[in-house]
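Here you go, one structure.
What follows is part of the complex, with its chains left where they were.
We just call them A and B in the order they show up, numbering each chain from 1.
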Amino acid sequence: MHNDEIIDLGNVQLDAGRKERCGFPEVIYGEGKDAETIAKILRSFAEEKTDALATRIDADKAEYLQNVFKTSEHTVFHNPLARTLRLIPQGCKQRQPQGKVAVVSAGTSDAPVAEEACETARWMGAETILIQDAGVAGPQRLLAKLPVLQDADAVIVVAGMEGALPSVVGGYVSCPVIAVPTSVGYGANFGGLAALLGMLNSCAANVAVVNIDAGFKAGYVAGLIAQKTKNE
Amino acid sequence: MHNDEIIDLGNVQLDAGRKERCGFPEVIYGEGKDAETIAKILRSFAEEKTDALATRIDADKAEYLQNVFKTSEHTVFHNPLARTLRLIPQGCKQRQPQGKVAVVSAGTSDAPVAEEACETARWMGAETILIQDAGVAGPQRLLAKLPVLQDADAVIVVAGMEGALPSVVGGYVSCPVIAVPTSVGYGANFGGLAALLGMLNSCAANVAVVNIDAGFKAGYVAGLIAQKTKNE
């Protein structure tokens, strides 16, 4: 498959060269696409024996897709909390496990975003560890988990409200921290803006930021970093 | 002096009843007032044997005021970092020391605001302790000072950038935390907005917030809280 090939599915132009150019095939963003379109894309991936990941798959679409692919020669994994769906065709070559990604969430409401990050990094072949409900208001909860964090190749920190957790984590680890602001909170949170600004202004030098609620992106960037460690 | 009396100084209407109604006399906000006007107000306070505090006094105004009052029967204290000036008339009744206020600043650039908070609380009769440069990126700096913080009646936390420090302090103390966002930072800090939103969205329940760079207000509210402990 040439690195600038396009698979024309009518209203969708699949970037078939992505895997060669970027290391991983296109991930399907489910929002704003109907279930039929998603199925069409997944089928196209399956024909290439590619392990496909789809994000923002709500319950209805997930049910539809599980029905479409259940009788066929694929394995379908749906994580309802993460709203992700993976389609692993029979005979698809599995990626070698490589690198460790730790995902830390500040509160229980941040779980869906944290799970999306986990699923993405896992699909890319990283070993993932999820540490939940470790917000700064109860500081000992984080301190108890430092050894796990310090062992990771990349740490993802998912937090809403004031978004202070990445700064605190950043002060304890020597790997990059990918911060994900969430829209969790109320009042002057302004849909995640408060957490986003907090993370962008982090005084910790090792913190980079992705979009509000962008668990997928954090998982993807962390997965790429974890890749770097494969030959260790 | 009746509690709704006004002293008319032409373009300024002094609220002479403030001390009776609110416990402390009016504090003079120096910005936007010329040195002559400030001197006129200070003289009016001195005549009442009142220990006066003026804030936002820049170097020029401070020099002018020190000259005006140096030959007279007053003591003038000018804190150039805090930009405050106190005028203590001879025979003025000093307040009894009461309560402890701890002021924590995140970085060296936050010093002017932290100093303004200290001067205000001190003028109100509180014992003040200043802990500088204790931001979250070097967490052990804060932990080393916890005993001091846990002994205070009110803690003021002054921080710019992401404004995460009040949340962290809030998780360790049992008194109110008054958070002051500063305009220190750059880029998406937006003049202190990032720190302000962070502090308003703090997950710590004991954190209240004042305006950006409002060291005076934080000192005042903390000073009032410290007052409560006078009979202990």
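The rule is short, and it goes like this: contacts are C-beta pairs under 8 Å (C-beta built on N, C-alpha and C of every residue); 3 or more make two chains touch, one makes a residue touch a chain.
Keep in mind it's a predicted model, so treat the numbers as computed, not measured.
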Homomeric complex, total chain copies (2 given): 8
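Going forward, only the chains that are shown with their structure count from here on.
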Between chain A and chain B, centroid-to-centroid distance (C-alpha), Å: 46
In the complex with chain A, residue positions of chain B that touch it: 106-107, 135-139, 161-164, 167-168, 170-172, 185, 187-190, 193-195, 197-205
